[in-house]
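With one protein chain held back, the other chains of the complex are shown just where they sit.
Per-chain residue numbering starts at 1, and chain names A, B and C are given in the order in which the chains are listed.
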Amino acid sequence: MQEGKKANMSKDNKLMSMSEAIDRYVADGDVLYLGGFIQQEPFAAAHEIIRQGKRDLTVSKCAALILVDQMIGAGVISHLITTFTWNPLPATAHCFVRALTKHAPRKVEIEEYSILALNLAYFAGALDLPYVATKTMLGSGFDWEQSNSGVKNRLKFEESPFTGERVCLVPPIKHDVGIMQVQRSDPYGNAQAWGMLGEVRYGLQSCEKLIICAEEIVDTDIVIRDPNRTLVPAFRVSAVVKEPWGSHPAPMAGYYDMDWPYNAYYEKETRTEELFREFMKKWVYGIRDRKDYLKLLGQDRLEALRPERFESDPVSYGRLTTHFGVPHA
Amino acid sequence: MQEGKKANMSKDNKLMSMSEAIDRYVADGDVLYLGGFIQQEPFAAAHEIIRQGKRDLTVSKCAALILVDQMIGAGVISHLITTFTWNPLPATAHCFVRALTKHAPRKVEIEEYSILALNLAYFAGALDLPYVATKTMLGSGFDWEQSNSGVKNRLKFEESPFTGERVCLVPPIKHDVGIMQVQRSDPYGNAQAWGMLGEVRYGLQSCEKLIICAEEIVDTDIVIRDPNRTLVPAFRVSAVVKEPWGSHPAPMAGYYDMDWPYNAYYEKETRTEELFREFMKKWVYGIRDRKDYLKLLGQDRLEALRPERFESDPVSYGRLTTHFGVPHA
Amino acid sequence: MPETREPVTLIEQMIVSAARLIEDKSVLMVGTQWPIIVSLLAKCLHAPGITICYEGGAVLDKIPDRIPFFTGDPVVNSSSALLGDSFDTLGMVLHGGRADMALLSAASVDRYGNINTTCIGDYASPKMRFGGSGGACDFGSLAPKTVIILEHDKRRFPEKVDFITTPGYLKGKDDRMTSGLRPNTGPHAVVTTLGLFHFYEQGEMVLRAYNPVSSVREVREGVQFDLKVHKDVRPLDPPSEKELHVLREQVDPKGMYLKEERLFKGKEVVI
Partner (left out) sequence: MPETREPVTLIEQMIVSAARLIEDKSVLMVGTQWPIIVSLLAKCLHAPGITICYEGGAVLDKIPDRIPFFTGDPVVNSSSALLGDSFDTLGMVLHGGRADMALLSAASVDRYGNINTTCIGDYASPKMRFGGSGGACDFGSLAPKTVIILEHDKRRFPEKVDFITTPGYLKGKDDRMTSGLRPNTGPHAVVTTLGLFHFYEQGEMVLRAYNPVSSVREVREGVQFDLKVHKDVRPLDPPSEKELHVLREQVDPKGMYLKEERLFKGKEVVI
């Protein structure tokens, strides 16, 4: 499955189906980063991972909502790196709780941080910095040195050589594969996103391989006309998947709202393992792909999630073609 | 001069003239961050600082071009934090060289880093992190511990408690006042910029007070319709100055090209202290403000610097007004 | 005063009492749940100049078109002066020392203001498991003043929480300093449906005021430890007409929080 970095050149067309992307680039035992801070979650990709029966994945997700809960319930995750896992209703994420309290359907090792600490770990991973010192997490249960809490994480604590104060050291977290749903990408993987971006800039860059799922595939010209919106450049990307509505029931800025009642529905339908299996049969195992999923939801439900347009004004980056615009002797 | 943070509330109108902003917010002896990575340099602000005769400033500028050279030549800087200082032609920055080799017109202490290291120092300053560990700068002259080079900087070196490898520790650099010229701001200081942003995001945020100079003052609505472009939010900003062409001879993405021949002109006109004084009399001391400066340049010269428009497509962030877009029981 | 007004609920008193703690022009880190409605109420009333920051990287400029259900709600996308990364808010505002106050909900709080949103029982093999920290540990670790807002319930107020998700004063203020947390940070107040608590001296929670429909005795019986009571303890002022009107009609007209409409409690949701 491993493909050399040289395959990811900037001008290779990397468009493929979701099933091909997951098959080629996600292997059993991989460490996965899943992008999207509540908005822009890669639901379509996660469902395909579950359908393909990937095993023993380490999943790293800063804000884990029902997407991670489903992956835990489906038994594909053996190790979870996160800051929280719940149903944003707010309500219990039942699979998560079953895994941690009853090891059902399997035991999941959990490695927890605060959001800022995990952002720093991704940042260190993206830049491959040896570590970053911070003043958060001290004294809490995450501070295993002081709290004797039984927490297992990668942090260390030491006295600052600058001031002597006690600091928390955050080492890099890196990933084999990163997956995120974005608003748009060109066929080569120049991916652009907007909205509330949480940890995704550094989460994505801490990955060896990247699968970009996009609401729309656009010409490179669109990217070049607004390069400040580019989240990752093409050479970092292994696969590009066109997958409209790929984040449902999570929201996509400018494209669809969160399907809020779905959170309540999910909470109710997953209270037992048996109920969860029924839920997954309907929404994941019993269908082939995202197109089937959208059919299940129905066009009316999708249309009702569309927001009004709320548009940015175009800005000009300026094009310069002459060598000296100004007169000179 | 010091004003409390509470003055900077989000809805105070902070529009004022350049001379008022510099008078109120820049004090003798202050540590100044000057933003703009080659593009978007605060020339108009620097000239006003020189005209007001500020003294003993520490100036921190990641990419120091002829703006810093002028400030050194004018004798307002006593300490310079930088990664390089030159005329991008490329040519010697004469005032910089005179200050370091001959202490003329005065001695300037220099504190140098690589660009990445200085970015990390600003990042640590913006987040107030105790330090960040990196693998750059090791073994070079900046590594005073190993090289015995006589360099004075804030770095420390230690063995990583994670891996035992030797690492360079970068502590925070913070500033009293930050100044940058941006494309647009609302009257409250919600400032937006685009183009090549170098270190400015973290440089600006490592400052107590901020003076935002803008090509255009826009309604807050323009900002809200594209909040991903916001560099600093209003509550961080002390003063907003409308100053079109404020970065000349440096470029402003979408507004004007670098006035390239000006670099050659400057090189020639500043080869001696006497020549430099003549230059400054014409371009800084002999005029009152930026309007006079633009008159000196002439409208033809300015017009010739304008680029063709090269526009982004508008994007929609989506407006949601209903509580549940989807039908539920 | 119109006769037909519905009576003030315990939740409304809690929200109003918490909102009154917010000073105008202050910079707030706002957590999910009660802090959302509390901060918006303050902004609509006495504190229009506050800056509201969410952990995902949003700095709000205006009251959103509808009340956010949580801080990641996409309605925030069209109401923000800045949208960026978590580094913009948790990093540069909070860790960077630019926030004045943090507002947090909590599952349980102990006498030193330590918050648990992680588990009941042993961490490695918990009896019950909650969501975890999110940004809460950052809020409580770094903010100059943390205000904790939760429904009063004896199970939520143990002598000592099973897991410190968010550090208060640990075993007392000295202990917080020893851990390396910065001076001049830590819990400022707890606001519940029954009372308002502040932290004094060694960082212990002290009852400062109580819901006028409750009593000191009821509040003391509603915690699992020997609660200290301030010598000047007093009843809280009930919500004014204006506070109540703005809260009910302007901030949450559909009862998303006030009537828990967003939770679909007891309602059938079929998809």
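Everything below uses one rule, namely that contacts are C-beta pairs under 8 Å (C-beta built on N, C-alpha and C of every residue); 3 or more make two chains touch, one makes a residue touch a chain.
A quick note: this is a predicted structure, and the numbers were derived from the prediction, not measured.
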Visible contact partners (per top-of-document touch definition) of the missing chain: A, B
Hidden partner chain, touching residue among B:Pro130, B:Gly198 or B:Pro244: B:Gly198
Touching residue (missing chain; options B:Ser17, B:Gln52 or B:Ser140): B:Ser140
Hidden-chain contact residue, picked from the options A:Val167, A:Val182 or A:Val223: A:Val223
Residue, one of B:Ala104, B:Val151 or B:Ile217, that touches the chain absent here: B:Val151
Missing-chain contacts mapped onto chain A: 5-6, 9-12, 126-129, 190, 205, 220, 223-224, 227-228, 230, 232-236, 317-323, 328-329
Positions on chain B where the hidden chain makes contact: 37-39, 62-63, 82-86, 88-91, 93, 96-97, 100-101, 112-117, 119, 123, 134-143, 146-147, 149-151, 157, 165-168, 194-202, 251-254, 257-258, 260-262, 264-265, 268, 297, 301, 307, 310
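The rule we apply is simple: only the chains that are shown with their structure count from here on.
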Centroid comparison with chain B (C-alpha atoms), farthest chain: C
CA centroid of chain A to CA centroid of chain C, Å: 28
Distance between chain centroids, defined by C-alpha means - chain B, chain C (Å): 38
Centre distance in Å when chain A and chain B are each reduced to the mean of their C-alpha atoms: 34
Residues of chain B engaged with two or more neighbouring chains: 128-129, 228, 317-321, 328
Of all residues in chain C, the ones touching two or more other chains: 58, 74, 77-78, 83-84, 87, 91, 95, 262, 264, 267, 269-270
